[in-house]
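The structure that follows is given in the form of structure tokens.
Removed: one protein chain of the complex. Kept in place: all other protein chains.
Right, chain A next:
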Amino acid sequence: MILTALAAGTTTAVGAAEGGEGFETPTPDIFWLPLIGEGNWAITEQMVWGGVSVVLLSVVMVALSKKAAIVPSKGQFFMENFYNLARNGIARDMIGTKHFLKFVPLLFSLFSLILLNNWFGILPPVMNPTFGRIGFPIALTLVVYVVYHWIGIKKMGVGGYFKHLVPPGLPGWIKPAIFVLEFITYFITRPLTLALRLFGNMFAGHMLIVLFVSAGAFFLTQGIAFKLLSVPTFIMAAAMFVFEALVQFLQAYVFTLLAASYIAGALADDH
């Protein structure tokens, strides 16, 4: 298969030999979905779905936890299991039983928000992962970034926090190098990778799904050979849906886990 991006547009002709209209490969443009307004201040579809996700999560979670009792109802049981995944599986394991409870609301919010918005990528009628737009991962990363620096500085003071970057017991000559490395890790690498990992996975996954679905649909409009080819293409698309469901869950989990790990690192007495 040859994908050729031409300068003329952002379209490519693959089935030109068949004499059809040609196949438009998905481009990053498919993520640009302005709903109201245009240009730099347009309100995008992802923003609307993001808002919907917040409302949906709020309503459902409040409803399921409102009458939380000693003996849980079915709904509460489901809610507790979901909540425990973030509370015990991430926050308590990473931060430790002493301080974790304070960070559970933040980590649980992050986890549920990312998970639902990721799954929006394979859920009709949305079919678009919110975090495929870099602005959203950056926003969440910004929150995590501020929180873990804030608690570190609050605990050790500004000087102590920077001193804490260098592990104790190192020979003097290596300390500056380690400091630079650790500084880069703490202030640049961590936020960058945190945001880009989530964005990249959602972006690429959505691209793949769109590619397979649109290719399959295109093949159906072509001759018999291509019609047959559409079958494995759709099978592949279905497989990608399943795969994406897993990746989307995993990315939500990883994002929350790393956030918890950064918080734990800032809280820890030593490396």
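Keep this in mind: a contact is a pair of C-beta atoms (placed from the backbone, for glycine too) under 8 Å apart; a residue touches a chain by one contact, two chains touch by 3 or more; residues count from 1.
The criterion applied here is as follows: contacts and distances are computed from a predicted model.
Engineer: Looking only at the UniProt record of the hidden chain, which name from "Asparagine ligase", "Coenzyme PQQ synthesis protein E PqqE", "ATP synthase subunit b" or "Peptide/nickel transport system permease protein" is the right one?
Structural biologist: Hidden chain identified via UniProt as "ATP synthase subunit b".
Engineer: Any idea which of A:Pro28, A:Gly96, A:Pro167 or A:Gly223 touches the chain not displayed?
Structural biologist: Once the missing chain is taken into account, the touching residue is A:Pro28.
Engineer: Tell me, which residues in chain A touch the chain that this view leaves out?
Structural biologist: Against the left-out chain, chain A lists 1-7, 10, 27-29, 31-32, 34, 38-44, 46-47, 50-51, 53-54, 57-58, 61-62, 65-66, 68-70, 72, 76, 79-80, 83, 101, 104-106, 108-110, 112-113, 133-140, 142-143, 199, 203.
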